[in-house]
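Provided herewith is a single structure, encoded as structure tokens, for subsequent inquiry.
Only one protein chain is missing from this complex, and each of the others stays in its spot.
Labels for the chains are A and B, by order of writing; each one numbers its residues from 1.
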Amino acid sequence: MIRRKPLSVSDPTWFRYLLISLSLAVIGLFLVLPLWTVLTEAFAKGWASYRDSLMHPDALAAIRLTLLTAAVAVPLTTVFGIAAAWAIARFDFTGKNLLVTLIDLPFSVSPVIAGLIYVLVFGAQGWLGPWLAAHDIKIIFAVPGIILATLFVTFPFVARELIPLMQEIGHEEEEAALSLGASPWQMFFSITLPNIKWGLLYGILLCNARAMGEFGAVSVVSGHIRGLTNTLPLHVEVTYDEYDFVGSFAGASLLAGLAVVTLVTKTFLEWKQTQDIKTARLMSE
Amino acid sequence: MSITLRNIKKQFGDFIALNTINLEIPEGELVALLGPSGCGKTTLLRIIAGLEQADSGQVFLQGDEVTDQPVKSRQIGFVFQHYALFRHMTVFDNIAFGLRVKPKAQRPSKAEIKDKVHALLKLVQLDWLAGRFPEQLSGGQRQRIALARALAVEPSVLLLDEPFGALDASVRKDLRLWLRHLHHELNVTSIFVTHDQEEAMEVASQIVVLNKGHIEQQGSPSDIYDHPANPFVSQFIGQTNVFNLEQTDTFWLKNSGLPTPQTGRVAHVRPHDIELTKAANGAAQAVLKDWQQLGGLIRVELLKQEAGGQPATIFAEMPAEQFRQLSLQKGEGVAVRIRHAHWFH
Partner (left out) sequence: MPQSHILPGFRPAISLTLFYLALIVLIPLSAMVLKTFQLSWDQFLAILTSPRVIASFRVTFGSALLAASVAGVLGFIIAWTLVRYSFFGKRMFDALIDLPFALPTAVAGIVLATIYQPSGLIGGWIMAVFGVQVAYKPLGIVFAMVFIGLPFVVRTIEPVLQEFDTAMEEAAASLGANRWQTFVEVILPNILPAALTGFALAFARSVGEYGSIIFIAGNMPYISEIVPLLIITKLEQYDYAGATAIGLVMLLLSFVLLLLINLLQGWLRRRGGQL
């Protein structure tokens, strides 16, 4: 203990150790052990087997599709998030609270339903099904469907990071820039963007993690066509169901690696953001 | 640049922030918009700047209507209440911002920008801070940097929103004087918003007193102090004793040497317009309750017995030397003479 608290508000030592042990046990069993298991299972039959699993054409196709999905979904969600945050944090309009709720909605909808609704719109029996079939356009059981489902589940990620951040920062600096003669885009790129950059990166990071890792929604619309519509998480499932555990955990190890990188970066960005908010508070005293 | 406002109205929901404001500000003045919080003074300043749109009415700068012009084309410099310094830029970059965002054709060269920024930093006497970030500055320094940044674009009007509001009392005193001198030097028409009457009196060449969305009085500081247009101004500017004829014995006032006029039922009396003498037997009009030394002045608290009720407190002020010569004791009776009063209805 660096700072000794008075006895009246601190817990007895035995109690402290009990709680710390319990917490560490839960964290260890629930969180650390899974990460460890991914690695041991992936390398259960050695490095060569691990490498071969990842170099398998189906695995490579899955990795490519996952990267493609993220490459489309993340920029779209980002642009939307910035626009939504600008409108919500900087202006008053009727229905604002409803809009905020609707933006958050995809968070609370089961991913399976996210997939289902696209099947109902674009699927063979869906609204646009006949028309799409007539024009030979495939969305469900094809890449566009996977991307759409991903857009749905990642929908709120950037907006909900930016809205509170931009509200906290306030609009005085932007007004100052305008009063000094800046054009709207000059204001945006030289004032707004630098001010929100850590929060924005944070949102993009989480959005990317979800885009690459989404399983439920994508599973509904994908059709599990090997080499074509399997993303990496779906590849993990398919190989697992076929008892190809090394193949499955090899794919899982990449996703777990992504998760760990995300966590580390996230911790860094959170620290950066706290600094920014401290500065913001300091400057408006 | 002169500023003219005609019939400016602004409403936020049901709240009327500004109710038909007409205002004329001649070129070169240093004007204080003075009023209690919520009186609409900041809104008015933002409307002049173009940071806010009036619901109706017109804004003229140098006779040209700018009502519908955006802030960037009004040639104004605005100093924000919390300065709004760009936190990710150095002091230098903050001041250079207005020059760098100019269209290419009008943009000064790098060397010119550098010279200009350093000249401005010299002007605000903070030349050694160019490389610092805003968070590393003290409040007073931020204030001056914000001013330098606003001046960089050579505005014809300088608008300051509560420029001293966020500063410590001691820094505030220095900066007030400094702003006055700076205005003498630059002679740019300037308006600042404040709720502190002392600040307005000390700094401004013209004061506009606002209350509940309308202008109560406009004039020079001495004008406003010596000839308040109404009870609000009289009470808001400086200290005032209020005697209501209905409640106060007319006889008492007459005894104090103040004749009751034909019109007016309420007398406002400045503390320094009240003269005290030792009471001759039985002639006491008030009792000395307490006194405080305020620098060279003494503020005396007197109790005046009301006809039926709590005694009222009267404040009088006089030079310390004079008070000492009276050698009054607490609880002693005094004779009161009122030199001058403002009568209102």
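Operating definition for what follows: a contact is a pair of C-beta atoms (placed from the backbone, for glycine too) under 8 Å apart; a residue touches a chain by one contact, two chains touch by 3 or more.
The model shown is predicted, which means the values in this text are computed figures rather than measured ones.
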From the listed residues A:Leu54, A:Leu67 or A:Leu120, report the one that touches the chain absent from this view.
-> A:Leu120
Kindly note down the residues of chain B that lie in touch with the hidden chain.
-> 12, 50-53, 70-71
Listed in rising order, the chain A residues that touch the chain left out are 1-2, 5-6, 8-12, 16, 19-20, 22-24, 26-27, 29-35, 37-38, 41, 76, 79-80, 83-84, 86-88, 90-93, 99, 101-106, 108-113, 116-121, 123, 125-127, 148, 151-152, 155, 167, 170-171, 174-175, 178, 184, 187-188, 206, 209, 212-216, 219-220, 232-234, 236-237, 240, 245, 248-249, 252, 255-256, 258-260, 262-264, 266-267
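Please note the rule applied: only the chains that are shown with their structure count from here on.
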Along chain B, where are the residues that touch chain A in the complex?
-> 49-51, 70-72, 76-78, 80-88, 97-98, 101-102, 134-135, 139, 142, 149-150, 152-153, 166
Write out the stretch or stretches of chain A touching chain B in their complex.
-> 172-173, 175-183, 186, 190-191, 194-195, 279-280, 282-285
